[in-house]
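The block that comes next holds subunit A.
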Amino acid sequence: MMQIAVLSGFVLAAFAPLLYRWLGQRTAAIMALYPLAIVVWLLAQWPTVVGGGDPVWLEMAWVPGMDITLTFFIDGLGLLFGLLIAGIGALVLVYAGEYLRGHPDLPRFLVIITAFMMSMLGLVLADNLVTLFVFWELTSITSYLLIGFNHTDLSARKAALQGLFVTVAGGLALLAGLVMLGVAGESWSLAELATRGERLRGHDLYTPMLICLLLGAFTKSAQFPFHFWLPNAMAAPTPVSAYLHSATMVKAGIYLMARLQPSLGGTELWVVTLSLVGGVTMFTGAFLAIRHTNVKKLLAYSTVMALGTLTMLLGIGTEGALIAFVTFLLAHSLYKGALFMVAGILDHETGTKDVTAMGGLRALMPLTSGVALVAALSLAGVPPLLGFIGKELMLDSVLGASHFMALLLLLAFMAAILTIAVAAVVALRPFFGEQRQTPRAAHEPPLAMLLGPAVLAVASLLLGLVPGGLDRLVGVTVAGIGAARAGDVHLALWHGINLPLLISLVALVLGWVTYRRWDRVRARLAYLDPLMARGPEAGYDAVMTAIVRVAEWQTRALQNGYLRNYLAMTLLVLVGLVGHAFFFRHAPQFAFSVDVYLHEAVVAGLMIAGAVTACLMKSRLAAVAAVGVMGFSIALTFVLFSAPDLAITQLLVETLTVILLVLVLFRLPRFANLSAPTERLRDLVVASAFGIMVTLLMLAVLGGERLPRISDYMVENSQPLGHGHNIVNVILVDFRALDTLGEIFVLALAAIGVYAMLRFHAAAPGGRQPTPRREEDDG
Partner candidate 1 sequence: MEPLMAVSIGVLFACAIYMMLRRSIVKLVIGLMLLSNAANLLIFSTAGMVRGKPPLVPEGLASPAGSVADPLPQALVLTAIVIAFGVLSFSVVLLRRAWEVVRADDLDKMKDTDT
Partner candidate 2 sequence: MIGAAWNLLLGFAWVVLSGDFSGRNLLAGLVFGYLALALLQPQVPALAGYAQRPPRLIAFVGFFLKELLLANLKVAFDVVTPPWYMRPGVIAMPLTAESDFEIAFVANLISLTPGTLSLDVSDDRKVLYIHAMFLDDEEELRSGLAELERRALALFD
C-alpha cells in the first residue's frame, strides 16, 4: 500500500544515520532506490489512472472519531505530482550524495530530505483534508530544517525562520479554511468535496473559507506579496533548492489550488484573485530576477515567476488554461530542477554562485553546459522544448481570459521578455564568452551529479518533441481539476502562426536585447533599491519587529514585577466580574433584622479597631499587637456565638502566631512608608471596593432564599453513629476526616518548608552542588 510506503519512508529516513554508518558515501544513491520504486509503482497505476481515467483508491483509517482518514487517492493530478516528486526525488538523492560527499551532516541531510519527500508524497495523494494538512505542515517543518541546514550561519537560520514563519502562518490560515471547507461541505474528503462545488460556492462561509485557503496556498507557493521568502531560502544546499523550490514544496500551494478548483473555483472572487495575484507574481518574479547576479537567486525569482504563471492559469480557469497549467507545471518542474542542479554544479566546481564571476566554462565542462543550455531553452520557451509548448498554451489562455485580459497579457509579455533574459544569463553567461578565473578550478562534475540534470533536460527535450505522449495524462488531469468537460487533449509543438507565437517571437527578440544589455539594466535597476527595500520583505521584518515590540510592551505593562500591581489587577478583575454579575444579573434582596447586644457590638468594634490599627501603626510590633487584639476579639466572638472549639483554636493560634512573628520580626527592618499618597489612595479604593463587595455579598446571601442544611444530619447522628458528644469534633475526625487529614498534611508541609528555608541554603555563590548544613543535629 502507498500509505505504508510513505510511512515506512519516514522510518527509512530515521534510519539514514545508521545506514550511513554501514554504507558510507553510497547511502544516498542506495536510498534513491526507494523513491525509484515508488515511481515504478506509480507507473504501474498509469494504465488504470490515465488509461482508464479511474482514480485509484487506497482506503486506510486513522482517527475516525475526528473524521480523519489516511485514505490516498491517485487521479491524474496526484499521479503527475507523485511521479514528479518521487522521480526528481530519486535524482536529487543521487545528486546530493555527491554534492555533499564528505559533509559531516550528510546523514542528517538524508534524514530530512527523505522525510520531506514522503511528506510531499502524502500531501499530493491524501484525500482527507486533515491528512493533507498534516503532510502540508510536515513539508514546512522539514523544509525549515533543510533551509537552515548550514545552521551555524546566521543568515541561513534567518532565512529558514522566514520561510517557516510565512508558510506556517499561511498554513494556519489554511487549517481554518480546511475546517470551514469541511464544515460547509459536510465532508472531509477532497474527492467528495469536488462533487459539491455548487453547495460550497453558495455557502455563507465561501468567502472567508476561500480567503483562508488561498492564504495558505499563496504563502506556500510564494505568491506576491509573500514571495520574498523563496529567494532567501536559497540559503539551503543546492540539492534542496533544486528539489523544494522547483519541483515540490512551492508547488504544494499550486497543487492545492488545482485540487480545489472543482469545489471552489470559477467564482468571480476566485478568478479575480487568482489571475491578478498570479499575474502580478509572474511579473514580479521575472522583474526581480533580473536584478541578481547570484545564479541561485536568479533561478529562485524565475521560480516565483513560474508559480505566478501557474496561479494565473488556474485563475483564468478555462479548459485551455487548465491544459496550459498542467503542461507548464510539468515543463517547469523539469527545467527548473535541471537548472538548479546545474547551478549546484557550478557552485560546487567553481566555488562561486556569482554569474558575473564565471565565463567560458563551456570548454571545461561541456556536458554541463549542454544540459544547461537545453534546460535554459526550455525555460526561455524556445522550441522544440516542452517549455515552449507550456508558454504558448499560457499565452493562448491569457488571450482567452475573461477578466483583465489586457493587463494579464501585458504582464505575461513582460515576464516572457525577462524570463528569456534570465534564461540567457543562466545558460549563456557562465559557459560562453571569455574564460574567467573562478575561486576553484572548474572541471566536469562526477557523473552522479550530472545524472539528474541530464535526465531532466533530456525529458524536457523529448517531451517537447513528442508531446503527444502526455495527451492522456494532461487530459485526465484536466478533467480531474474541474475542466467543464474531459476534453481530448492534443499537445503539439506547432499550432501554426498565431498570436501567441508572434508575442513569443517579439519577446524572444526583446529578451535577447535585454540579455545583451544586462549589466546596464542591472545598474539602472539599482536605483530602485530604496523602493525594493520597502517591499513585502520589509513588511515581514516590520511584523517581526512589531511582534517583539508588542510582546515587550505587554510584558512591561502586565508582568511588570510589582506584586501590588498584580494584586490590584487581580482584585479589580474579581470586583468587576462579581460586581457586574451582582448588579446586572441579580436583584439584590437585603431583608434582615439587626439584633445585637451592646457588648457584642463592642467586640465587633474592637475587631475592626484592631485591624485598622494594624494598618495605621508606624511600628511593626505594635501592628502585631493590634492584630493580636483583633484575634482575641474574634475568639471572643466565637465564645459569644456558641463555638468553644473555635474560640480555643483561635486564641491558641493567635498566641503562637504572635510568638512566631515576634521571633521573625526581630531580624527584619522597621516599617517604612514607601508609597506615595496617590498610590495609597488608589490602594484604598481597591481595598474598599473589595470590602464593600464582600459585605454586599454576605448581606445578599443572608437576605436571600436559603436552603436547609446538611449539618442537621450531623447534629442528629453525631452521638448515635459517631459516638461523640462534641459534634464539631465528630465532624473533624469522622464525618469530614478527609478534610482533617489534608489539613494536617498542610501543616506538616508548612513545617518542612519553614525548616528547609531556615536551615538549607543551596546557593553558595560559585558552588553548583549544594550541601546540607548540619542536617543531622538540628531537631
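How were these picked? Simply put, all candidates are chains of the complex that A comes from, given by their letters.
In this text, a residue touches a chain if its C-beta (ideal position, glycine included) is under 8 Å from a C-beta of that chain, and two chains touch if they have at least 3 such contacts; residues count from 1.
All figures in this text were calculated on a predicted structure; none of them were measured in a lab.
Undergrad: Given the candidates 1 or 2, tell me which one touches subunit A in this complex.
TA: Answer for subunit A: candidate 1.
Undergrad: In their complex, what parts of subunit A are in touch with candidate 1?
TA: The touching residues are 555-556, 559-564, 567-568, 571, 592, 594-596, 600-601, 604, 607-608, 611-612, 614-615, 620, 623-624, 627, 630-631, 634, 637-638, 640-646, 649-650, 653, 656-657, 660-661, 664-665, 667-669, 671-672, 674-675, 683-684, 686-688, 690-692, 694-695, 698-699, 701-702, 709-711, 714-720, 724-728, 731-732, 735-736, 739-740, 743-744, 746-747, 749-751, 753-754, 757-758.
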